[in-house]
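Excluded from the complex is one protein chain; the other protein chains are retained at their positions.
The letters A, B and C name the chains in turn, as written, and every chain counts its residues from 1.
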Amino acid sequence: MTNDALKAKITELLPATGFEEGGQWLNINVEPADWRLLAEQLRLDASLQFDYLFCLTCIDWKTHLTMVYHLDSTKFRHNIVIKAKLDVAKPAIETVSDIWRTADFHEREVYEMFGVDFINHPDLRLLILPDGWEGKRPMLKNFEDPVNMIRL
Amino acid sequence: MVEEIGTTVEGDVLINVGPQHPATHGVLNLLLTINGETIKKVEPHLGFIHRSIEKMCESLTYRQFIYVTSRMDYLSAHINNHACALVVEKGLQVEIPSRAKVIRVLMDELTRIASHELWWGAMAMDLGAFTPFFHAFRERESINDIMEETCGARLTMNYIVPGGVMYDLHPDFQKRVKDFITLYKLKIHEYDEMVTGNIIFQNRMKGVGYLSAEDAISYGCTGPTARGSGVSCDIRKLYPYEVYDQLDFDEILETGCDSFARYMVRIREMNQSIRIIEQLIDTIPEGDFQAKTKAVLKLPKGEFYQRVETARGEFGVYIVSEGGNTPYRIKFRSPGFSNLSALDQMARGSKLGDLVAMMGTLDLVIPDIDR
Amino acid sequence: MFIIKYIKEVFSGLKSLAVGLRRTLYYFTHHKEIITEQYPDNRETLKLSDRFKGEVVMLHDENNEHACTGCTACELACPNATIKIITQFDITPEGKKKKALDKFVYHLELCTMCNLCIVACPTDAIKMAQTFEHSVYDRSELTKILNKPGSHIRAGVE
Partner (left out) sequence: MLSFSDISKFIDSWLRDIFNPTWTMVIEMMIAGVCVIGLFAVLGLVLVLMERKVAAWIQIRLGPNRVGPKGMLQSLADTVKLLVKEGMTPDGADKFLFNFAPFIAMMVAMLLMAPIAFAKDFQLWDMNIGVLYFSAISSIMVISILMAGWASNNKYSLMGAMRSGAQIVSYELSAGLSILAIVVLSGSLNLNDIILSQADGWWIFKGHIPVIISFIIFIIAVTAETNRAPFDLAEAESELTAGFHTEYSGMKFALFFLAEYINVFIVCAIGATLFLGGWMPFHIGHWDAFNHVMDYIPSSVWFFGKTFFLIFLIMWFRWTFPRLRIDQLLNLEWRFLLPISMFNILLVTLMAILGWHF
């Protein structure tokens, strides 16, 4: 599906979406509250079938966090990027780990690195960091650790 | 820390496989719940070699951060560097000379063969046959010699830089590669004799670690892991970069969905890599090996993503630039991380001995998973 | 039919094992295939590629002159703060003050041999050497000063 067709289809699914073009792929800005519903539709809709979540990450913009989901369809081979703005003080978004199983590990990574709370995630624990790092959010820009970080 | 997870019944035993264990090939810790010999649950604990490369790269310039990526998946160091160079070039909108493109592809494919050779040996060793490891290293060493001659290092080359490659090919390169191809073709049938055809080996692999195509996609598995389940996911074919769209090679698909299918994908993939190298080795275009770039690289504001196919699967580099000479945020989508997440699904209900077969065919490189 | 299948199974299994055994027996009896390099003994014949990245060295000619202007391009290019350049002011014959190299401090223990400093150097003053036996008993011995004592910048290098 071309970007325009995707745009039309997604507007149909969720009228209040913002689009960003000019990048490599079509970018869609969604509200965190709408994301779960849209995700299910993106995965299940017969003409979209975004069954492969190939990248899930978060960006710290100091004022807010942005969740970024890169989606691909193994059937149609079209890609989109979903972005959701989160509050920096108390970031939270619905999990998609039951829609795309790969999100399980990726969300746990984002949870420990950025402190994003994934609502309804079945097993939200530290994955990479050792015990005692809960809530420290090391990938945020304002994170300081005089012991483990060496400034060149 | 362990007891509260999952349900344990009488007779269940929790054992730690790793971080120091002969089968984990690095510092991976798998917490197994077993009952007798049967695995009930696998829970990976990562982070023993986490260096926070993503955070580190935020303070390195676009020329400097590439060397770090060699230390992630050190067996496909070239391909990682390649992805980073591609994403920087995408941001700078630099067209690189065709000679550099061909050199990069040649190096990628040599790296892929070297990586699969090591995997083959290590996997056979996991299954208890020690000899193939040394035989695999014989071929791998000759690739490493080629790398050393041209790139100056055997493992972490830092040869592919934004704009092309760091220096031109060594004059002996073509001859050495042809020698390697001769050696490879002479020895590849021994792999079948010693491992592939062996009845014990086949029994250890067939029907072990079943991963259906739907699960493979859902878990984000890529590379030979997914292709063993019949999922077409070769980035070289689907989203071609460099000169891959002009090359004649097959995407290997097996439909067995088990460890043996994943094994066969890798073995057959080596032959495809040889095919690619044979197509390119005699027709390396003359010209510059590097495009003219500024001394200080500055990417425009925006987001750039590049997907490449490493020996283990899809490797993605996601750069968010604010216009400076360092990335604002960089994310490496490593293939091993997603592949590992499918291990629990694959391992449940199988025997302890099967775990090493599954981990062997996932081809885990721990620094790649932890980053 | 079951018996035939059973016997076939046994024989094909044994055959596949025999094929493997034949291959290993070949290597057991053919010692010319051995690929072991007896490293410390073959030091004389061990030839590393001339591009091998062992450590950074500064080139000095017979007059004990080097080509480093102390421009710190390498220091800036280095991702690990391996290089530290300490400059001083020389008095040129014309009586002018001129910035020149005092000490080229190189931390081998931090170096990842990425070659970026060599590429960055505008005067080709430094290059990679093919040495690789870097083990020492004390970590401080790995911090090296690359310019030889009493060396000067070669005339004409800017």
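Keep in mind that, in the parts below, a residue touches a chain if its C-beta (ideal position, glycine included) is under 8 Å from a C-beta of that chain, and two chains touch if they have at least 3 such contacts.
Please read all numbers here as calculations on a predicted model, not as lab measurements.
J.: What shown chains does the left-out chain touch?
T.: If we consider the entire complex, the absent chain touches B, C.
J.: Looking at B:45, B:135 or B:312, which makes contact with the chain not pictured?
T.: B:135
J.: Tell me which of B:110, B:276, B:340 or B:355 is the one touching the absent chain.
T.: Considering the complete complex, B:355 is the one touching the chain left out.
J.: One chain is left out of this view; which of B:64, B:80, B:198 or B:361 touches it in the full complex?
T.: B:198
J.: List the subunit C residues touching the unshown chain?
T.: 10, 17, 20-21, 23-25, 27-28, 31, 33-36, 38
J.: In the complete complex, which positions of subunit B touch the hidden chain?
T.: 13, 15, 21-23, 37, 124-131, 133-135, 138, 194-195, 198, 200-201, 203-204, 351-356
Criterion: only the chains that are shown with their structure count from here on.
J.: Need the CA-centroid distance for the pair subunit B / subunit C, whole Å please.
T.: Whole-Å distance between the two chain centres: 25.
J.: In angstrom, rounded to a whole number, how far apart do the mean CA points of subunit A and subunit C lie?
T.: Computed from C-alpha means, the inter-chain centre distance equals 42 Å.
J.: Any chance you could list the residues of subunit C touching two or more other chains?
T.: Subunit C, residues with two or more chain partners: not present.
J.: Counting only residues that touch at least 2 other chains, which ones in subunit A make the list?
T.: In subunit A, residues 152 touch at least two other chains, as defined above.
J.: Contact residues on subunit C for subunit B in the complex?
T.: By the definition above, subunit C touches subunit B via 12-13, 16-17, 19-20, 22-24, 27, 35, 48-49, 51-53, 77-79, 112-116, 119-120, 128.
J.: Could you pull out which subunit B residues touch subunit A in their complex?
T.: For subunit B paired with subunit A, touching residues are 1, 5, 45-47, 50, 52, 54-55, 59, 90, 215, 217-220, 222, 231-233, 238, 302-305, 307, 314, 316, 318, 320, 328-329, 331, 333, 337-338, 340-342, 345, 370.
J.: Considering the complex alone, what residue numbers of subunit A touch subunit B?
T.: 23-25, 51-55, 57, 59-60, 68, 70, 74, 77, 81, 100-102, 104-106, 109, 123, 127-131, 138-139, 151-152
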